[in-house]
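Left out: one protein chain. Kept in place: all the others.
So, chain A:
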Amino acid sequence: MRQDHLITATQLSRDDIEAVLDRARRIAADPAAFADRHAETVLALCFFEPSTRTKMSFDTAAKRLGADTIDMGTVESSSVTKGESLADTVRVIEGYADAIVLRHPSEGAATLAAEFVDVPVINAGDGAGQHPSQTLLDLYTVRENHGLDGLTVGIMGDLKYGRTVHSLAAALTNFDVNQHFISPDSLRLPRSVRFDLHEAGAQLREHTDLEDVLPELDVLYVTRIQKERFPDENEYHRVAGQYRIDAGTLADAREDLIVMHPLPRVDEIAADVDTSGHARYFEQAHNGVPVRMALLDTLLEGTQ
């Protein structure tokens, strides 16, 4: 990877992705070999929105590379409440840290931050925009189970606002993958993501019913449909109910179908899927550490 920052999955080539995933595999096989690689490094965790998995796995990844982390804390406890701009915040933090992991509720926040600092910025989620480090661990999980070519992948749920979906769909265009998008009409992929897929030569196959495509799938990537996306709570319950899966739903699936989810799930995947042999979402979450170690190692290597 020759970029200074990781802002969007559309910036990633196949070679970039494979290099990070290869490094993650080496790290997973022998984490001790990477333990002191970044002993003098400080990573800033700037989360303007709540996060559990992403923040903790970046924290863990940095520490397992021998680096230290500094945490901005909650927005309520920071100078953001005094009206400080993001541009000022990251310029100050640049003086404290060697790289910045940024989560922000506004789309484009990481792009803006990268314009104001010289240290690497990693987009850990910008509103309904992108979440490229999640995509790397998603691809790692897919690759460890099925490889990354000759696959049929179904992405289901909130495709309009789901940043993990936007990044994953873009990254998958680097591989020989048929992508199917399953969602209610009101939550179809946004125009910008459709544009990128079209530009990348990908064919857009959209469905409102999972059963139309389930038997073909090697991977089913489920995302949460959030209540706040619907003005009417009854409408939310009606729509969300159509995109829940349980072990019975998967009866028509291939035996080696893997079910993934960026987590947290609420009730879109029933607990009986956990033991069905299809579930990979906890493995996926655990892969966040070696993949983010590989990502940090790659980006920090370029600064040394």
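Throughout what follows, a contact is a pair of C-beta atoms (placed from the backbone, for glycine too) under 8 Å apart; a residue touches a chain by one contact, two chains touch by 3 or more; residues count from 1.
What we mean here is this: contacts and distances are computed from a predicted model.
K.L.:
Of the options "Peptide/nickel transport system permease protein", "rRNA biogenesis protein Nop56/Nop58", "Aspartate carbamoyltransferase regulatory chain" or "CoB--CoM heterodisulfide reductase subunit C", which is the UniProt protein name for the chain that has been left out of view?
P.N.:
"Aspartate carbamoyltransferase regulatory chain"
K.L.:
With respect to the chain omitted from the figure, which of A:Asp68, A:Glu107 or A:Asp246 is a touching residue?
P.N.:
Touching the chain that is not displayed is residue A:Glu107.
K.L.:
Considering the complete complex, identify which of A:Asp15, A:Asp30, A:Asp71 or A:Glu115 is in touch with the unshown chain.
P.N.:
A:Glu115
K.L.:
Can you name the residues of chain A that touch the chain not displayed here?
P.N.:
On the side of chain A, residues 85-87, 104-109, 111-112, 115, 126-129, 191-192, 195-196 touch the unshown chain.
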